[in-house]
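Yeah, one chain of the complex is gone here, protein chain that is, but the others are all in their spots.
A and B are the chain letters, set down in written order, and residue numbers restart from 1 in every chain.
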Amino acid sequence: MRNNNVFSRLARGQLLSLTQEKIVFLLAVLLFAVFSFSLTGFASVDNLLGLLYNVSVLGVLGLAMALVVIGRGIDLSLIATMAISVAWSLTLIRDGVSIEAALLYGMLMALGIGIINGWLIAYAEIPALFCTLAMGTLVYGFGRIALIPVDVVYMPADPGWFGALGQGELFGIPAPVIVFVLLSVVATLVLRYTRFGRYTYYMGDNYQAARITGVPTRPMLVMQYGVTALIGFAAGLVTAASVDSMNTRIVNSTMIYDVILVVVLGGIGLSGGKGGVRNVIVGTLLIGILLNGMTIMNIEYTVQNFIKGAILLAALIFDSLINPRDEQTAQQGDI
Amino acid sequence: MSVQETLTRWRNKYIPDHVVGEILSKNWIDNTVPFLALLATILVFGQVIPDFFSLSSMSDTTRQLGEFLFIVMAMMIVMVGGGIDLSVGSNYALGNFVALYLMNLAGLPVGVAVPLVILACAAVGLLNGILIGYLRLRAFITTLVTLILVRALVDMLLLRYAVDISMAMPESALWEYIGIGSPLGIPFSFLLALVLVGVVHLFLSRTRPGWHIMAIGGSRKSAYNVGIPVRRMVCISYVISGALCGVAGALFAARLNSAGSDTGIGLEIMALTAAVVGGNSLGGGRGSAAKGLMGAVIVLLITNGLVRLGFQSGAAPLALGIILLAAIAIDVRWLKNRYKLLAKVYVSPAYLALPPCPDTDPGSASPYAQNDKLRNVELIGLGEVEGPEDVIFDADGHLYTGTRFGDIVRFRAPHYDQPELFAHTGGHPLGLAFDRDGNLLVCVAGMGLYRITPAGDIQKMTDETNRTPWSIIDDSRLKLADDLDVAPDGRVFFSEATIRYGMSNWAYDALESRGNGRIICYDPATGRTRTVLRNLIFPNGICMAHDGQSFFFAETWACRISRYWFDGPRAGTVETVIDDLPGYPDNINRASDGSYWLALVGMRTPSMDLALKMPGFRRRMARRISPQELIFPNINTGCVIKFDEHGTVRDTLWDLGGENHPMITSMREHKGYLYLGGLLNNRIGKYRLDDADPEWTGMTSYWGGVK
Partner (left out) sequence: MKNKARTLIASAVAVACLSGNALADDKPLAGKTLAFVPTSLGYDLTDGWYNMLKKELEPEGLEIIVRDPNWSTATGAQALVSLISQKPDILMVQNPDVQSYARLLRRAENEGIPVLQINMRSSVETTAFVGADWVGIGKAMAESAVASCGDGSGGSGKISLVQGPLTSASSVYQMQGINEVLEGRDDIRVVSSQAANWDPSQARAITDTVLKQHADLCAVIDFWDGQAVGSAAAIRRQRGGEDVLLITNGGTEQTAACDNIANGTFDKYMTYNVREQSTDIAELVRKILTEDIRPGGERLDRTTAVRVIDADNLRDDSCWKLSDYK
């Protein structure tokens, strides 16, 4: 403890206060430099765009998650919402509903899930972790029983503009990357300059105080989860358009953990009130660089996972050494 | 008495609605919601699944439950310590792999392999523990990363060894027995898990490390500040969690001999669900082995039951999601509202019709007529004693009194000008008495009956009595020992004013005015404590009659004085001496002329008298109005009266303006003076009795000329 303090003071004085975001950013830059020198073809514009393409869905999901995490929540139903609502849209399209109408239905379903999440958290006062955990399995189960007959739903033969969302390009930049950038810009503006954004930070910082000072915390929660689900739906559209199908089995995968990692790794604390879009971008970049480099090196998938985990752990440990938590100020129940 | 009043009286006599509040205040009530959920689950699935209760079906279910219970316990122990362990599923898979490797490939005997498995998984726990306990990383994100790490490790190992493992079958009868054996018809793993549940229960509720972990979960900061080794204990909780995962992994390996790659995937979510459905709080401080057990059974029955019912993919997740949501919603509501509900329903007023109140107007012919006799009392220890409920004198004439700080303070004769600390009890000392040997006996609220030797040593005499049969509140502990007196043979009779409230909220008992109090006898000769009289309405003062065979006792809210014979020809009978006091009686003490002094702590008011006949009104009041606004008995002004054993009031002393003695709870005659104490006063009054025996002391009256 004592050593840590000394260390942290030194660090604060000399290293210009290293936050987790900066650590992760430095790590990303470092990896980037290493890969650029050691891997042929890594630093090419084409590969870098591909890299961005590959993580843009993760990044969009990260934005969605960041919104609720900043408000001291979490949304574990994000992947289920995304997969089931989009898969339902695709099913409807295959059944002959027009693309626009089907997507509208899917969007309304996602929004509905988000609002139910928010309502349960705000009014029934169920902890977000459990509410969304339960909602995730519930949505998946309901979707598989009632809405979607098979676990992989394919895109229709002629998806039109919808297909361009995944396959199209603008000035040589793939559409998913553009979607990620656009959403990042919008999220930055909303979080920074709108009442909705500022209230989200207040609620994350101190929910009770925000409530007492007149922030409409309950409607705010409903809105946050609604918006998060909508962004999740958008991420699902991009996924579906880029691989011509929606695989509902991803609900049972560890994808939700990857999304949380992107958010937390970037430096948005799970205790809320901190961080922003920049953190999501930094976290996404690190994961993207890692995955891309390792794929180029043809490292086995399981080893990739191991390396990814080890690097994440290293980042967490480093952050804890630099910014140790204090026994006296740590919040109870802040896990 | 009108018909309606009769009905009210009967309704309050025969419908025991105070029981509701008492049940709600029990600790085990916390398990109600999960327990009802468990019952419902068993009932529903028992109905819809054919031969659900058949032996083979039960045996299959419980065998799987065995492994799952280990995982849930692993999760639960970390959760009560304020953490979370998401790596249980991966760790379980690791345990499975290590067990298979050691048994199938390395060919080790079971006795060596299983400890090694546990060690391997405990090592993962240790990693978690060091990171979270010592390096203070966040539990959620850290175990999330170890989940991925360990899963990747297991996958790498499986790639390398899975084929070899599946080719070999260990030739160990013991291993086979662990996997599919059933001692006493109960699957081995389930038996082991039941033992574990017992051990975990004892660990958390009866051992120091268990308490420490619970304390850390309850309030990490406070635990740290009282010196609990927070970091080490947090680390240990993760190591335990890891080791339990190892056992579960070994059991799974023995059961299926499967090196499948999906072992333990999603198990952390199931375990978390089970722990929470059982009522363990995320964030710590609330949890138990029983809760974990209930949660595990519920979750497993539901997931298995839905598969057995043949539902398609999606049904199990759907049902699990709905149940998890419902369970948590109910649990959250329950936690939030339990104390609110308890506060609302606990106060349960009874019907009490007091006789008409006698006149107390000055100048009236009433024996209680007001006067100003106490106006000019001398004051002792003004501002130096807080809450001297009772005062008493020893053989040397020194004055003793208790204070609300838990001290017994002594003023030395003859001037009584300097208070000195005689003893510190820790509770709030109320009634005082001296025994034959000069020991000071004291009723300490919240603690019990204590004896203080002349040297100031404190000894416990008793703090419990026989529990009332069928009582819901455990009334064996003494919560509010009030006043006492000593019989000639040394037996101590003392009153406990109420068993439903403590020192901090005894005034609520007035709202109830139910027979919640009792009189208890402690016999130092045998060391036995026995309740002698039950269902008294706030029994308060107790005073030995001069005959040595009976005592007088006051029931405060009933405004009455009764006499109880514990010896002699009338032993066991109770006789009411005065039943229509104008105020609320408190302590009774002997007077030098053979009669008795009685303090009235406050005076009756028509409104309160009326309210006592309207239990419904008081119930509504207690539920709807903040405690500050409730009607309580008036205790702003009081008086001292002197009565004889026939109930005739001989004298009344008032302080009309309430300047010196607004509240009087006790008085003690000593050498021609009357000394006055008050529970809410900061002084002791000294009043000169003109016609009293100037040599009379309590000690000689009780114990004759000893010393």
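What we mean here is this: contacts are C-beta pairs under 8 Å (C-beta built on N, C-alpha and C of every residue); 3 or more make two chains touch, one makes a residue touch a chain.
Since the model is a prediction, treat every value here as computed from it, not as a measurement.
Set against the missing chain, the residues B:L119, B:A162, B:I458 or B:V574 yield one that touches it, B:A162.
Within the set A:S89, A:T200, A:Q224 or A:N292, the residue that contacts the chain not displayed is A:N292. When the full complex is taken into account, the listed residue touching the unshown chain is B:N304, out of B:N304, B:N516 or B:T652. The missing chain, though absent from the display, is touched by one residue of B:S219, B:S261, B:T605 or B:N682; that residue is B:S261.
Residues of subunit B in touch with the missing chain: 51, 54, 56-57, 60, 64, 155, 158-159, 162-163, 165-167, 252, 256-263, 265-266, 303-304, 307-308, 310-317.
One chain of the complex is left out; on subunit A, the residues touching it are 41, 44, 46-47, 50-51, 53-54, 57, 94, 144, 149-152, 154, 157, 166-167, 174, 239, 242-245, 247, 249-250, 252-253, 291-292, 295-296, 298, 300-302.
Going forward, only the chains that are shown with their structure count from here on.
Chain geometry summary: the mean Cα position of subunit A and that of subunit B are 47 Å apart.
Of all the residues in subunit B, the ones that touch subunit A in their complex are 82-84, 131, 135-142, 144-149, 151-153, 155-156, 159, 219-221, 224, 230, 265-266, 269, 272-273, 276, 282-284, 312-322, 324-325, 328-329, 332-333, 336. Contacts from subunit A toward subunit B in the complex involve residues 120, 124-127, 129-131, 133-145, 151, 252, 254, 257, 260-261, 264, 270, 300, 302-306, 308-310, 312-313, 316-317, 320-321, 324-325, 327-328, 330, 332-335.
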